[in-house]
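One protein chain is absent from this view; the other protein chains keep their places.
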Amino acid sequence: MSGTLFVINPNSSDTVTAGIAQAIAPLHGMGTPIDCLTLPEGPPGIESQAQADETIAPMLRLAARLEPEAAGFVIACFGDPGVHALRDRTAKPVLGIQEAAVATALTLGQRFGIIAILPASIPRHLRSLGAMGVLDRLAGDRALGLGVAELADPATTGARLVETGRALKDTDGAEVLILGCAGMARYRPMLEAALQIPVIDPCQAAVAMALGRIALHQTHRPKG
Amino acid sequence: MSGTLFVINPNSSDTVTAGIAQAIAPLHGMGTPIDCLTLPEGPPGIESQAQADETIAPMLRLAARLEPEAAGFVIACFGDPGVHALRDRTAKPVLGIQEAAVATALTLGQRFGIIAILPASIPRHLRSLGAMGVLDRLAGDRALGLGVAELADPATTGARLVETGRALKDTDGAEVLILGCAGMARYRPMLEAALQIPVIDPCQAAVAMALGRIALHQTHRPKG
Amino acid sequence: MSGTLFVINPNSSDTVTAGIAQAIAPLHGMGTPIDCLTLPEGPPGIESQAQADETIAPMLRLAARLEPEAAGFVIACFGDPGVHALRDRTAKPVLGIQEAAVATALTLGQRFGIIAILPASIPRHLRSLGAMGVLDRLAGDRALGLGVAELADPATTGARLVETGRALKDTDGAEVLILGCAGMARYRPMLEAALQIPVIDPCQAAVAMALGRIALHQTHRPKG
Amino acid sequence: MSGTLFVINPNSSDTVTAGIAQAIAPLHGMGTPIDCLTLPEGPPGIESQAQADETIAPMLRLAARLEPEAAGFVIACFGDPGVHALRDRTAKPVLGIQEAAVATALTLGQRFGIIAILPASIPRHLRSLGAMGVLDRLAGDRALGLGVAELADPATTGARLVETGRALKDTDGAEVLILGCAGMARYRPMLEAALQIPVIDPCQAAVAMALGRIALHQTHRPKG
Amino acid sequence: MSGTLFVINPNSSDTVTAGIAQAIAPLHGMGTPIDCLTLPEGPPGIESQAQADETIAPMLRLAARLEPEAAGFVIACFGDPGVHALRDRTAKPVLGIQEAAVATALTLGQRFGIIAILPASIPRHLRSLGAMGVLDRLAGDRALGLGVAELADPATTGARLVETGRALKDTDGAEVLILGCAGMARYRPMLEAALQIPVIDPCQAAVAMALGRIALHQTHRPKG
Partner (left out) sequence: MSGTLFVINPNSSDTVTAGIAQAIAPLHGMGTPIDCLTLPEGPPGIESQAQADETIAPMLRLAARLEPEAAGFVIACFGDPGVHALRDRTAKPVLGIQEAAVATALTLGQRFGIIAILPASIPRHLRSLGAMGVLDRLAGDRALGLGVAELADPATTGARLVETGRALKDTDGAEVLILGCAGMARYRPMLEAALQIPVIDPCQAAVAMALGRIALHQTHRPKG
């Protein structure tokens, strides 16, 4: 299973893609090249189920074009839009960042908390966690509740991340936190230092799992 | 987090340890040396909860001796004896092979089946899966029901693995299988070819996850 | 909330749409006109998650065009593709036939069985039921396992429906059955007579619920 | 299935029955006459499990007398006393208002909140929700905590409903609310306007579902 | 808490009451006198939810008469009719035989099986187990399927109990069995010998638990 692991950011923001690329930098040199791509047809940001669902068709077309060179795929949007659809189309490893973050959290603490960007994301998270069958492990899901301008300011975002994470830890009982968004890995060391519990960047989690799958030839549709 | 990933087989069988070493061979060259060790104080095989629990104290002593050179630990007995205890003693990544296999299965199919060696293992598995909160994803857990002599015969074991796996797939609805024992990875390609669904060797799953954790400095107790 | 209840069949088969229209005939005269529509951009039949997801974008466009005359919407594909996306786009009642069938089943028997058309649908059903949080009520999900030619033959299909339903009732303990597909309501009376338990046609269930919602001005996004 | 849909209020308060009749007024003209009845043998109000259970025997006798003219039955007490017992006695559609409200809520938001009248009702609700298998969808259950005199004052009751609903929405994460009592539908528009999330009156929900069942000849015991 | 532990058989069969008295004979001499009573107003046997619910009002009246001499109450009908109602009326310990049998089973094996008398009992059991929140521990629930005449024949009943218990053990994976009916304790030793797993008579379980509660002054409504 030579080839490249393609990490597809289904929104059209190259800044987010750059943040993902930076996040997964520690995972280079593990045997498989990694390439992070922006989906040009995606919206600037994915804020609703409708927007998420509308990325699936163009993502599937992009993945089909990448297929010949692909060792595997990561869909880098929390919510995992199209992850099951892509598994219908390829036999190579496919991971969503949400499912990978949750699978990782299961072995880092008994209950995990999710830091959502927007309040409206929480019902979507709950549907996904229900479909994954892991709701008993959820401590809580809390939204940052920041506007676009505030999110652009790292100091404000960092402070609010700590505040939200602290509520998940102290009030809800989370032993491990999941960043509910791609592209925020740069806050992970600061958050871990401030809260003293593990913090999972979902893109890191998904790429790490994908690399293992590729090395082990472990996929949802094994060769006959 | 330089150092070696230590894979501890808590039974005293060097043959099993050799099988584990062979299983994880594809995961060398991913940045961290891997060393598979036998626990001399362990029983020849672990067949009961009492036997499993009795390995914990000597395993903790062994891990304490390895700690200075360790990048992380994998406890290579299905049932994960002592995995939470070891997390109390070290801040480095610790993975049990059962929890890692289950976390892996969650992203390879909607329901997983477990192939147990002995019928008496099934209640232990169910307790672990309940503690993990993933029982809704379990299709079934079926025992091979082979005696020691039969297990020593690869042809008999292989045939029974296919038969048991087929029941999990066709009767119970499993989309992915977990080998409920360390040291059986050599049957994985044959089983995948016969059943056309993914088969997870738990040692492979755990070592792959551990390597990602080490690369990402992701542990249950982050540095302050 | 005057206007028409639009029932959108997201596959392109006018035969299926006609079957849906026939199924919901007993629900005319309940205060709201009902119109059943085919999605021309849909595939002839929806057999995979990828196909289901690819209908969402054109379905949203169709619904947007219908919005001014709409009293509400039913998405008439088991699997409910796009139901949450459409709720993001309209404040009028939106029901998926799968969720409505399940909600109906909850009050007709303690455990429900689902008759799937294809084995590959079952994992999708399980994800949806997990997201709905109702897996404890599921007795079983069994596929008809008929090819296209056999499905075209009513006698063969009817016989296999009875056989599959009987297994769900007798082996799995279902007290109520759900037809896991749009357009099969014509088999409902025969199945109920043969098995002596209630059988739910999901399109009937969804349209009936939608009519009540419209009469009560009950929607996911109430007027301010 | 001609005949009348009988809505039985199992307490002896004609005021409550009148409130129910007013609540379901929008559902007249959907093909089946609806008649709301008071159970004279019931207590003035149902506040305990003992009181609820004691209504069952006289309710069954009343339903037996109504059976010849009945198209179906709704038992209009949150807690659904006797709903399964009545299903043992009649083949016509029977709905409890609690189960119908919950089934409705499942398609209006990911997590529902319940506004209980009395704190002592909450354990009863939890038992029912457990029996329904829908606890994963519950955001919270909070009691108004008003005495009889305060409940008689619409302004006080309305204010407390908003306050309680706001806690369910903002603190517990409810996306949809259920009024945990018959006869409070008149507060629904005000609550929806104040909180901007759907509010379900359980009598409306049950009658709407019952009308659909009657039109579709859908019952727990189909004709042979 | 001096006084007598009253065990109320809510059906009117003195034969069943005698079987209960025989079952709990080993529990005499544990500090509290035990008296087994027949509810004269009950039906000869309880076969439906309607019959069960109709016993509640007369049972509450009987318990009220016994209250002055009571140390506690056991309601000796699988299904626990009126157990919560009686707790509303007395502060003394109240146990249902179904809930006590399940609580006992939780510490005797990982999954329990229930032997139901009638198939129609199974949905009632499932509702109770859902309300108790213990469905993850259920291996299966299977009915004897014997008619009245056959049940009167101990040899036939015994043989069918073994057959049904064996299916629960071997096919469904039960490690412990619950007799889903009062008055069958005399089969317990034979069944345990035949199947080699524990078998719980629910009346024995409930009386044993009640005696402990009485000795410890442990009740649902402690003294202020």
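So that you can tell them apart, the chains are marked A, B, C, D and E in the order they are listed, and the count of residues begins at 1 in each.
Quick note on the criterion: a contact is a pair of C-beta atoms (placed from the backbone, for glycine too) under 8 Å apart; a residue touches a chain by one contact, two chains touch by 3 or more.
The model shown is predicted, which means the values in this text are computed figures rather than measured ones.
Peer 1: Identify the visible chains that the left-out chain touches across the whole complex.
Peer 2: A, B, D, E
Peer 1: May I ask which residue of B:11, B:98, B:128 or B:204 touches the chain that does not appear here?
Peer 2: B:128
Peer 1: Among A:54, A:99 or A:175, which one touches the chain that has been omitted from the display?
Peer 2: Candidates A:54, A:99 or A:175; residue touching the omitted chain: A:175.
Peer 1: So that we can see where the missing chain sits, which residues of subunit A does it touch?
Peer 2: The missing chain touches subunit A at positions 109-111, 136, 173, 175.
Peer 1: Going by the touch rule given at the top, which residues of subunit E touch the chain that is not shown?
Peer 2: So the residues of subunit E touching the missing chain come out as 26-27, 29-31, 95-96, 99-100, 102-104, 106-109, 132-137, 176, 192-193, 196-200, 204-205, 208-209, 211-213, 215-224.
Peer 1: Footprint of the hidden chain on subunit D, which residues?
Peer 2: 122-123, 126-127, 130, 135, 141
Please note the rule applied: only the chains that are shown with their structure count from here on.
Peer 1: Moving step by step between touching chains, how few steps can get you from subunit C to subunit D?
Peer 2: Each step joins two touching chains, and the minimum needed here is 1.
Peer 1: Both subunit A and subunit D are touched by which chains?
Peer 2: C
Peer 1: Starting at subunit D, what is the smallest number of hops through touching chains needed to reach subunit E?
Peer 2: Steps on the shortest route: 1.
Peer 1: Quick one: report the Å distance separating subunit A from subunit B, using the average Cα coordinate of each chain.
Peer 2: Those two chain centres are 26 Å apart.
Peer 1: Would you mind pulling out the distance in Å between where the CA atoms of subunit A average out and where those of subunit C do?
Peer 2: Whole-Å distance between the two chain centres: 32.
Peer 1: From the mean C-alpha coordinate of subunit B to that of subunit D, what's the distance rounded to whole Å?
Peer 2: So the centroids are 50 Å from each other.
Peer 1: Which subunit A residues touch at least two other chains?
Peer 2: Counting only residues that touch two or more other chains, subunit A contributes 127, 130, 132-133, 135.
Peer 1: Mapping chain-to-chain touches, which pattern fits: line, ring, star, complete or other?
Peer 2: Topology of the interface graph: other, matching no listed pattern.
Peer 1: Applying that definition of touch, give me each pair of chains that meets it.
Peer 2: Here the touching pairs of chains are A-B, A-C, A-D, B-C, B-E, C-D, C-E, D-E.
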